[in-house]
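A single protein chain has been omitted; all remaining protein chains appear in their positions.
Up next is chain A:
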Amino acid sequence: MSASSGANKRLITEIQKLSVLAAPDSSVKFLLDKSPLDDPAAAASRPGASSGTSHVILGRILPSSSPYNQAAFQIEIKLPAEFPFKPPEVAFVTHIYHPNVDDKGKICVDLLNSNDSWKPTTSLVDVVKAVVDLIDHPKIDHALNADIANEYTNNRNEFDRKALASVKEKGLSRK
């Protein structure tokens, strides 16, 4: 069905553009680990209300800010059946010690808020950029983890120590 090739074309292009973020001169670093294109049969079924399929993309972000710039952190991008009319769901698979990520790996990014900002023309590269931006520039006012937010503001040395320890322990390779 032609609409399916339309949706597939979008998926293919989205993944191509995500792959390009691995280049050394890319402004935002992202390493694609797993995508629906790895399995041609699965990729053929498009995300769509009728098929009820959702596609999952896994990849590692490489933040630039300290201490997160010492490791990579894998995130899961799940495209719902209604994509692109509903936003993708993004969660951290790798544990990260950060005020804006909760202990389940949930993150709150404005761009993905379906009430306000998500538009069908937003790309997954935009999404990844927004996630990396949030990691590199924590938003304390909108923290998802109160304890860490507190510590970040009132006991920065302790935060730095714990964040670094967590990065060394849980962080993945940046290659």
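Here, contacts are C-beta pairs under 8 Å (C-beta built on N, C-alpha and C of every residue); 3 or more make two chains touch, one makes a residue touch a chain; residues count from 1.
Quick note on the criterion: contacts and distances are computed from a predicted model.
The complex appears with one chain absent; UniProt names that chain "Ubiquitin thioesterase" among the candidates "Small ribosomal subunit protein uS7m", "Translation initiation factor eIF2B subunit delta", "Ubiquitin thioesterase" or "NADH-ubiquinone oxidoreductase chain 2". The omitted chain makes contact with chain A at the following residues, 2-3, 6-7, 9-10, 13, 17, 48-50, 82, 84-85, 102, 106, 108, 110, 113-123, 126, 140-147, 149-150, 152-154.
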